[in-house]
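Here is the structure we will look at, set down as structure tokens.
Selected chains from the complex are presented in situ; the others are not included.
Read from first to last, the chains carry the letters A and B; within each, the first residue is number 1.
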């Protein structure tokens, strides 16, 4: 069975760095699938900083919506694929009013079929108080469902806090 | 010593499903004590969906306030009792301006005296940033105190993230 690793954590928990380190420990070409879309200066600055942090071993693909198709295309010739992150992808889907459930199942299938190791980064967002507005509550619910589905599919799940991994699976 | 299990987790973490699975692994009649009150369509829909998910082995009792008394009455003839969830119960108490401290200690006593295994579900809500309004901060503080008191009483505590359990006790 090919390795699939879900890296779960909070904001600034070090989850992306941990995920990158795990991918870089593997052989071959590395493909980074970025789901972030830059809507403002704050996001643009984050995207550029993250890209600068990665070295020349990485090829970057930007894909806000079709993760399943992009993984299928990218994984043929890659040593490993890293998707960062599922939470922004979910946000993209919901803002575009695309139903997340079918996309999540397509993603789980793509992970199962991925011929090379795949690492996926996702945020845990459900451990604060109930948000005031209904959209934030809906997002929190969908993010929890997404994490459960991908965690059930993954062969390994790590929870990151303060840069340190804790194995959940 | 009879088993008492506290299942702690975030929103959509899979904590209710995990708690149900643990209760269903036990013998005898199963009693589900629901603390949710339906104030709007969103809540009504959640309650109905959760009830539909449970099978015919379950008897459902709805009790928004008197958990200690309901546990004492229900546990006499039950194979196991499941309480879902303590966070909504705390919310009910605070909205009704009933002091949570005495009720929490009565609950801890009822758990200690419960003649059958008991599983309790609760939310961890203290891992986001400090809420803007004082009521949300007070709720967060009370929820933390409640979780500490019940965790100290429980014989087992599991933290659930992305559907996966992590044993705390």
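Definition applied: a residue touches a chain if its C-beta (ideal position, glycine included) is under 8 Å from a C-beta of that chain, and two chains touch if they have at least 3 such contacts.
Please read these numbers as outputs of a predicted model, since none were measured by experiment.
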Oligomeric copy total, full assembly; chains in place: 2: 3
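Operating definition for what follows: only the chains that are shown with their structure count from here on.
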Rigid-body rotation angle, chain B and chain A, from Cα fit (steps of 5°): 120
Chain A-chain B separation of Cα centroids, rounded to whole Å: 31
Chain B to chain A touching residues, read off their complex: 9-14, 42, 124-129, 131, 136, 139-140, 161-164, 166
Chain B-touching residues of chain A, taken from the complex the two chains share: 6, 8, 10, 124-130, 134, 137, 140-145, 147-148, 150-152, 157, 159, 166, 168-169
